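With one protein chain removed, the remaining protein chains of the complex are shown where they sit.
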Amino acid sequence: MNRTLPVLGTAALRLWLPVLLVALWWFSSAGSQNIYFPPLATIVETLTNDWLGSRVTTDLLPSLGKFALGFLLSAIGGIAIGTWLGLSPAAREAAEPIVQFLRSLPPPVLLPIGLLFFGITGTMNVAIIVLGAIWPTVLNTADGVRSLDGQVVDMARSYRLTFAQRLFSVVLPNAAPQIFAGLRTTLQLSIILIVVSEMVAAVSGVGYYVLNSQQTFAVAETWAGTLVLGLIGYLSTLVFLAVEKRVLNWQHGMRRAAQGA
Amino acid sequence: MRWRGIASVAVVLLGWEAASRSGLLPAASLPPASDVLMAWPTLAAAPAFWASVGHTLASALGGLGIVVLIAVPAALAIGLSRFVRESTWLVVEFLKPIPPVAMIPLGLLLWGPSETMKLTLIAFGALWPFLTQMVYGINQVDHVALDMARSYRLKAWLTTSRVVIPSLLPFAATGLRVSASIAVVVSVVTELIGGAAGLGRDIMVAQSAGNLPAMYALILTTGMLGLLINFAFAAAERPLLFWHPSQRKESD
Amino acid sequence: MEHTTSPATIATPHPEQEAVVELHDLRKSYGKGSAAVPILDGVNFEVRRGEFVCVVGPSGSGKTTLLKCIAGLLRPTAGRTVFEGEEVTEPPAKLAVVFQDYSRSLLPWMTIRRNVALPLKNKFAKAEREARIEEALESVGLAGKGHLYPWQMSGGMQQRAAIARGLAYQPDVLLMDEPFAAVDAQTRIDLEDLVLEIRAKYNTTVLFVTHDIDEAVYLADRVIVLSGAPTSVSHNIPVDLPSPRHQVDTKREPRFGELRAFVFEQIQAAKSNAVRNRADA
Amino acid sequence: MEHTTSPATIATPHPEQEAVVELHDLRKSYGKGSAAVPILDGVNFEVRRGEFVCVVGPSGSGKTTLLKCIAGLLRPTAGRTVFEGEEVTEPPAKLAVVFQDYSRSLLPWMTIRRNVALPLKNKFAKAEREARIEEALESVGLAGKGHLYPWQMSGGMQQRAAIARGLAYQPDVLLMDEPFAAVDAQTRIDLEDLVLEIRAKYNTTVLFVTHDIDEAVYLADRVIVLSGAPTSVSHNIPVDLPSPRHQVDTKREPRFGELRAFVFEQIQAAKSNAVRNRADA
Partner (left out) sequence: GGAAPANQPTAGAGGAGGVEIKVGLIPVAEFFPVYVAEDQGFFDEAGLNVSVESMSNAASIVPSVLNGQLSIGTAATPPFLTAVEKKIPVTAVANAGNTSSVEGEDTGAFVVGSDSGITSPSGLEGKTVAVNALSSLPHVAAVARIAADGGNPDAVRFVAMPFTDMLTALEQKRVDAILPVEPFMSQSLEAGGTSISPLYTGVYPAGTTHTLYFASQNFAAENPEALAGFREAIAKANELISKDQAVLRKALVEHGGMPEATAETVNLPAYETDFNLEGMKDMAAKMKDNGFLTTDVDVEASILK
């Protein structure tokens, strides 16, 4: 009893606003004549028709695969590069202009470069996702790595911890909250970049679906595709948070302790 | 002092030039570095170019301003109130991955190829990184410091402004820099596709005309813009974060 | 079980004053459900206005936990804390805490002076604030150091800065958690007398956690000895030494030696008891 | 100016052993250029193998700074630190430090057990490591608490955990910065004897900063008194008390009382001297 109540409470808390918004949308759009704001019912119908059938294997799974691969590569690469930049002032100084420059380039202009090196393959889509989404993790990791408390640095030095120990037991756990903040943005950008990467040379995929329906004035499909992206984002965030909760367990505990639980 | 940065830029440019000249990089889609750099003076001579830079920069910064205005109170509410956090969770997580690119038609329908459309989409695209970062930062505030604030019964605004916000600053600084480059990116993309005035539209026009050197010079300009904004933020950060371990290197 | 017996018969101090802090069967566990570890296990005592009460007990027995419950920073699992007649649900305004973890209770982005000034913002006008800050810094031996940041100071200086913040706030009730642990012997003596002086001047009620038994006996009107975890009050020892106290004279009195030895023995007993209890369980 | 005179003539302890740590005119300022504040102002002394040296001095005089220079954590502005015959440029492998700011030197993302285990990974095989960790935790009274995170422990427990880490590492030279400031009287006594025992068993050289003069005299072969900032060695006092020490017997000896009083006076003098110097400048 005691244990289920708070859980139910959380569920109710989480649901009321989305339910309210969806209801508002549903009723205010019902019978809408505006071409760009079709009734939600129509959108949902399109969604179920298009996205519960064969498109799952032809469009959804390939896109998800590219997204997952792109995100993982961004995460690993971002943490690696960020750590390197955070630890070495010389590397930071040398790489900073390039990094800052690259991350300010709009992803669509990265497409030619992706095409150039990877052609019209899935690798290109993944490369675009990585090129566009890696930066928040790089930046956050670098900043997190640099924010190590002086007392902890002294401890690590005086006990002559090996480089690996410093890295995995001291530097990265210390930066972990900030790294996760970066990863979460990278996650978001990875989904967004599915669309951008499928702007070029794609004949299937969620991003292609959204773009193509937009080009051909298929508004309900555009909305449906956008909702699919939202769902992907939501579900992947759930997975992400589960992982984060495990890794940042100590931090949650510390916070709860501070709040007097 | 920043010779390493300058050196690495020079190396990249020289590498690019060499790769182009040797045919490693196809000149048809990526002209040699020298051609692109040569296109710059021509561009810079035209007032229209500077007007475009101004448009892109103004909307990126404007959008960023909106982001800060929205995100700071929102993050405080989300971080400090369980009710707000849980209630908005689903909506926020659902909205985050929606690409601003997909919102362009809606933006155009509501506001046309205008500044308002651009600002809205920039704010929409750049909000989330900053917000995410701020919420993570709130979870990091030292609990001993918070206990101190509570026991001295600091008013909410004092606790916020003197305890929570300063410890948030390192997170906010990172978040703002991430958001700033996303703001530039979204700004350019909406111009590119949505046709609002700015560097993105110039890129689109140069591309239609097949003027590759000009197109790449414009692309470089957008990158430079991000670089400049970033340096400005880094410079502004230093005096604000002097107390932070990352900044007090010479404390020994 | 609680003893109020002391080595000899003594008079209750401040019997005429009302109780400022009352603890009624205070209980606190960390963790939930089956993982809950009881720390405070029914703590009962009261502190009267103007009284100076020292709390001693083995390390890890729950002194900090107790102080946080009194300060309204932790919610007790059961039982009540009453402050000036009202149940404590959030930190009372007239109370200040000097934390054990001094290095983290100072804000690194503010100078010492601004750290001390921070809680005064709502309480005093500017001119008075300035005067108070100067006075507080001076009295803890940090005159002229107000411009330093916490991370530019030694451990003892940080601790003194935290004390200055508590003093400048001039609360009705001051809770201090091992405030002098990091300062040298002479400074410690000075600070002890400083706190006594302030208590005398403003009739401040002080609840003081310390590990130093000499210090406890020297400062207190009453020493509360906590048992080992889970904690309750094992002894409540009135200190019948003449006031005002004097570092040399008071400590020279035979009664001081007696009380000191008695308190020490009680802590020892509390500790071995706790060990025994644990072995039994 | 440095005095090696003590209240009575005494023999130099361990004169036959080589020096493990030598300080040659060590100087350290914080800040650069005209903003530089000198803290260590020419510190000279040496510590011989197996010796137990206590460093005392006013709060803020530079004891922590000195320890960090010896540990290779701070680069001196001038002068040299020599460790086992070699100039210290980075932390020597055979040296361990127990830091004053214990709450920040423990990693909050690891349990106590893992905090203690961390530096042992490179030094010992798994089985020995396990044994050492158990032994170290046991000896500081934290047996069975290894699964707790630092933020689940009281201040004293955290400090003991940091001590356990230093002990388990079994260094040739152990630097300890006010390691017992946060623990109760009885635990303190136990830990004092523990450190003496370890020193005897492994011939560990110990450099020990403390504010407690009794502790300094009780533990040390030699007490070094620092002057107020800017700091130099004001006194170098050999402690001619018989070994092994005993908490009751040693402290009962008249010589103990003499040394205690002498050290106290010297710190007082150092302090007022520093004040005078500052007033002169």
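Going by the order they are written in, the chains are A, B, C and D; count residues from 1 in each one.
The rule is short, and it goes like this: contacts are C-beta pairs under 8 Å (C-beta built on N, C-alpha and C of every residue); 3 or more make two chains touch, one makes a residue touch a chain.
Just so it is clear, the structure is predicted and the values come from calculations on it, not from any experiment.
Shown chains touched by the missing chain in the whole complex: A, B.
Between the chain not shown and the residues B:A206, B:L225 or B:L241, the one that touches is B:A206. Within the complete assembly, B:S29 is the residue of B:S29, B:S81 or B:S161 that touches the hidden chain.
Screening B:L14, B:M38, B:A51 or B:A156 for touch with the missing chain picks out B:A51. For the chain missing from the display, the contacting residue among B:V36, B:A71 or B:I104 is B:I104, taking the whole complex into account. Across the interface with the omitted chain, subunit A contributes residues 35-36, 111-112, 115-116, 119-120, 199-203, 212, 214-219. In the full complex, subunit B touches the hidden chain at residues 26, 28-30, 48, 51-52, 55, 104-106, 108-116, 192-197, 201-202, 204-212, 214-215.
We adopt the following convention: only the chains that are shown with their structure count from here on.
Distance between subunit A and subunit D, defined via averaged C-alpha coordinates, is recorded as 50 Å. Residues of subunit A in contact with two or more other chains: 149-150, 251, 254, 257-258.
Contact of a single residue of subunit D with at least two other chains is seen at positions 30, 73, 101, 104, 152. Considering their complex, residues 142, 144-145, 147-148, 150-155, 158, 162-163, 166-167, 169, 243-244, 248, 251 of subunit B touch subunit C. By the touch rule above, subunit D contacts subunit C in their complex via residues 30, 56-64, 100-101, 103-104, 141, 152-157, 160, 178, 181-188, 211-213, 264, 267-268, 271.
Residues 2, 4-9, 12, 25-26, 29-30, 82-83, 86-91, 93-102, 105-106, 109, 128-129, 132-133, 136-137, 139-140, 143, 146-147, 170-171, 173-175, 177-178, 181-182, 184-185, 188-189, 192-193, 200, 203, 219, 222-227, 229-231, 244-246, 248, 251-252 of subunit B touch subunit A in their complex.
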